[in-house]
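On to chain A.
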Amino acid sequence: MNAATLYGLCSAVLVGLGLYGLIMHPEPLRKILAFNLIGGGVFLLFGVVARRGAAAGFGGDPVPQALVITGLVVAFASTALALALLVRLSSEPGRANLPSEGSGEEPMGGGPL
Partner candidate 1 sequence: MSLVRDALTILAVCAGAFFFLAGTVGLLRFPDALSRLHALTKADNLGLGLIVLGLLLQTEGAFPALRLISVWLLGLLAGATVTQLIARAVHPGGLHD
Partner candidate 2 sequence: MVFDAGLAVLVLGVAAWTIVARDTFAAVVGFIAYGLLLALVWVRLAAPDVALTEAAIGSGLTGVLLLGASTRVRRTKNLTAGKEPAAALRLAAIGLCVMVSAAIAVLVLLLPEPAPTLAAPVAANLAATGLGNPVTAVLMAYRAIDTLLEVVVLLLALLGVWSLAPDRLWGGVPGLHYRADPDGILTFDAQLLVPIGILVGIHIFWVGSVAPGGEFQGATILAAMWILTTLSGLVDTPSVSRRWLRLLLIAGPAVFVAIGLAGFAMAGAFLAYPIEHAKLLILIIEVPVTLSIAAMLALLVAGPPERSLHR
């Protein structure tokens, strides 16, 4: 097993960890964190594929690496929008998190956005 395969297995565990956090945490901020963790794992998988494609004097296949750079920037943009939405919702009267299981509450309506 070489280093690339090791990091590939690491990315599999990262995606699993992030998925667990996404399902189990009731607060939206923790869900966004877990979602970014999943994203990191997926990008790491791209990196493993790129490393295995090392040829022609390069250390890794440049095309997946460029795709990961694009993905990182787009992930940042979507995280920024999600966090701005979350902060805005939490400052309005109403609720900014999902009701926990079995608490029997309905989500209240928000004030004027």
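Selection rule: all candidates are chains of the complex that A comes from, given by their letters.
Basically, a residue touches a chain if its C-beta (ideal position, glycine included) is under 8 Å from a C-beta of that chain, and two chains touch if they have at least 3 such contacts; residues count from 1.
Remember, predicted model here, so these are calculated numbers, not experimental data.
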Neighbour of chain A by the touch rule, complex-wide, chosen among 1 or 2: 2
Contact set on chain A toward candidate 2 in their complex: 2-21, 23-30, 32-34, 36-37, 40, 43-45, 47-63, 65-70, 72-81, 83-88, 90-91, 95-97, 99-103
